[in-house]
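Let me begin by presenting the structure, written as C-alpha cells, before commenting on it.
As you look at this complex, bear in mind that one protein chain is not there, while each of the others sits in place.
A and B label the chains in the order they appear, each numbered from 1.
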Amino acid sequence: MQWEAVIGLEVHVQLATASKIFSGASTAFGAAPNSQACEIDLGLPGVLPVLNEKAVEMAVLFGLATHADIPERSVFERKNYFYPDLPKGYQTSQMAEPIVGPGYVDIPLEQGGIKRVRIHHAHLEEDAGKSLHEDFHGMTGIDLNRAGTPLLEVVSEPDMNSAKEAVAYLKAIHSLITYLGISDGNMAEGSMRCDANVSVRLKGEPKLGTRCEIKNVNSFRFVEKAINHEIERQIELIEDGGRVVQETRLYDPDKDETRSMRSKEEANDYRYFPCPDLLPLVLDPAYIDHLRSTLPELPDQKRERFTQQLGLSDYDAGVLSSSRALADYFDRATQLCGDAKLAANWVTGEVAASLNRDGLDITQSPVAPEQLAGLIKRLQDNTINGKAAKQVFAALWAEEAHTADEVIEAKGLKQVTDTGAIEAIIDQILQDNPAQVEQYRSAEEDKRGKMIGFFVGQVMKASRGTANPQAVNQLLKTKLDAL
Amino acid sequence: MTLTTQDVEKVAHLARLQLDPQATDAYSQALTSILALVDQMQSIDTDGVLPMSHPMDATQRLRIDEVTEQPDRDHLQKIAPATEQGLYLVPRVVE
Partner (left out) sequence: MIELSLAQMAQGLRQKTFSSRELTQAFLDRISQLNPRINAFITVTAETALQQAEQADARLAQSDASPLTGLPLAHKDIFCTQGVRTTCGSRMLENFTAPYSATVVSRLEEAGMVSLGKTNLDEFAMGSSNESSWFGPTLNPWDLNAVPGGSSGGSAAAVAARLVPAATGTDTGGSIRQPAAFCGITGIKPTYGRVSRWGMIAYASSLDQGGPMARSAEDCALLLQAMAGFDPKDSTSIQRNLPQYADALHEPLQGLTLGLPKEYFGEDLSPAMAKVLEQAIQTLEKLGVRCKEVSLPLTRLAIPAYYVIAPAEASTNLSRYDGVRFGHRCDQPQDLEDLYKRSRSEGFGEEVKRRILVGTYALSEGFYDAYYRKAQQLRRLITQDFQSSLKEVDLLLAPTTPTPAFDLGSKINDPVQMYLEDIYTLGVNLAGLPALSMPAGQVAGRPVGLQLIGNHFEEARLLNVAHQFQQVTDHHLQKPSGIE
C-alpha cells in the first residue's frame, strides 16, 4: 500500500520587542525567576492590558512578507483554560479575526523546484510562563517572566507531505522572521517553537486521515525525526487494524518517540470571546503601505537577483540568501570587488568552511567583507595567485594583519610575472634535473603534457609559490621543446 | 431549558468550582430559572444585527514599545500564598 502523509505546522514566533505585548515589562531572556513579571503579567486584580505597537508592526511585516491579506480590523479574544503558567486563567489571543489573513511561502524541494505552502492565517497572542519541575518539596515552581511575551502564531494549511518538506517550510519561516528582524529565531531559547499536525492516508484518497498534534518539537532536527516517527506510528497502527485517535502527543527527543498527553486533552472548551479590556485593532491602509515600503529584500527576491543579475548558480544563490547576514556579507564583498562569482566562491568556500571549523556565524567572522574584497582584488589584478590567496586569507582570519596588501607585503607573496626572473629559475631547475629533462625529451608527444607537471612543481617551489603558474607553464614548454 | 445536575457539574468543572453535592440541586434550580429569564431574548429577531462587544465604537490605542516596568519581585510576592526562590509554588504539575 502507498501511504501519503499530510502535515500542517503551527509555528509560534516570539517577537523581538523590548517590552511585553500588553505591559511595559522587559522581554529579555534569562532573568532571575519572576523578576520580569509585573502586575499586569501576573494578572493581579484591577490591572489592564494596552497593546504594544511594535508587536502589531512586526505581525504586519510578517503578513506582507508572506503575501498575506492584512484585514483592516482584527480582534483580540480570550482563550479560557486553567493552568499554573497562565496567570489570568485565559490567554489573550486572536481567533475569528486575526491580524494576518491567508498568505503563502514557497519552499525549495529536495528533488529540485519549489512548492507553495499556504498559510491559513497568523495571529498575535501572549506567551505563557514556565513550569519548573525540580523538586520543591514535591511542588512545581512557576516562573512568569515569559508570560506576556508577544507571540505570532503562524498556522499553515496541511500542504506538506513529508518531514523534509516540513523542515523546509520551517526553515523558510525562520529565514523570513530573521530577515525581517522580527525575531531572533533562536529555537534553543524557545524564540521559535513548533507544533505539527500529522495524519496519513492512502495515496489518491481525497479525505484526510485523523490527525495527531505533536507538541514540543523545537529544533529542525527534532521536527524531522518526530514527524517521521509519527508517520510510521500511524501507518503501523492502521496496518495492524487499529485506528488513529485524535489527540495531542508530546515528542521526547531523548527516547525519540511521541507519547499521548491525555491529561491536557480532557474537556477542552476554550470559550473564546472578544476580550472586553481591548478594543478592535483597526489598521489604516496608509500605515500598511508605509510598512510595505520598509520591507527589506526578502530571501526569494535575493535568490532571484543572485541568479538573474549576478549569474550565480541556483545552489550558490540558495546558500547565500539563506540568511540575511550572509547575503549582506556577500553583497558587500561583491560591491567592493566587482566580481560576484569570485565573491560567491570565496564566501561559500573559504569563509563558510572557516566559520564552520571555528563554530562562528557570519556576523562573527574575523574577516570582514571589506578585507575579503581587498584579497579578491589582488587575485583579479594578478598580484597574487590562488595558492597565495589562501595563505593571505588564513593570515587575515588569524588577524595577523588588517589588509590583504599587508599580508602580501609581509610574507612576500607577490606573484612573479617578470619573464626574466622566471626564466632564470627555469634554467636553474633544468640544469639541476638532467635525468628528468632527458626523459622528457625522449618521451612521446602525448606523454609530455603530464611530465611537464614535475618541472612546474619544482619551479613553483623554488619561487615559494609566487611565480605566475600560467607564465611558468608557457616558458617551460618553450624551453623544453627547444632543447 | 432545564439544567440537570450533570450539566451543572460539567460547567462547574470548566469554571474550576467545587459545588457541595447537596447544593448542586439548588444551583441547577437557580440556573434553570436564570436561564428561563435569559431565554426571553429569543423573542426578538436579531438576524443580521452586528454583535456589540463594547459600548463605544472606539478602536484600540497602541503603546510605545518601551520597558517602563521594573517589577519588585519581593514586593509583588509578599501577597503570594506560597513561593520559594522567587517561584510561585503549586502542587506538582504532571504533563
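One rule holds for everything that comes next: a residue touches a chain if its C-beta (ideal position, glycine included) is under 8 Å from a C-beta of that chain, and two chains touch if they have at least 3 such contacts.
In this text, all values refer to a predicted model and were calculated from it rather than measured experimentally.
Although one chain is not drawn, the whole complex shows that of A:E205, A:D269, A:D427 or A:D481 it is A:D269 that touches it. Interface residues of chain A facing the missing partner chain: 39, 42-51, 78, 80, 82, 84, 87-90, 142, 144, 269, 271, 273, 276-279. On the side of chain B, touch with the chain left out of the figure occurs at residues 3, 7-8, 11-12, 14-19, 27, 30-31, 33-44, 46, 49-56, 58, 60-61, 63, 72, 75-76, 78-82, 88, 90-93.
Rule of thumb we're sticking to: only the chains that are shown with their structure count from here on.
In the complex of the two chains, the chain A residues touching chain B come out as 17-19, 23-26, 32-42, 44, 50-56, 76, 82, 84, 131-133, 136, 138-144, 250, 261, 263-264, 267, 269, 271, 273-274, 276, 278-282. Of all residues in chain B, those touching chain A in their complex are 10, 13-14, 16, 53-54, 58-69, 71, 73, 76-77, 82, 84-95.
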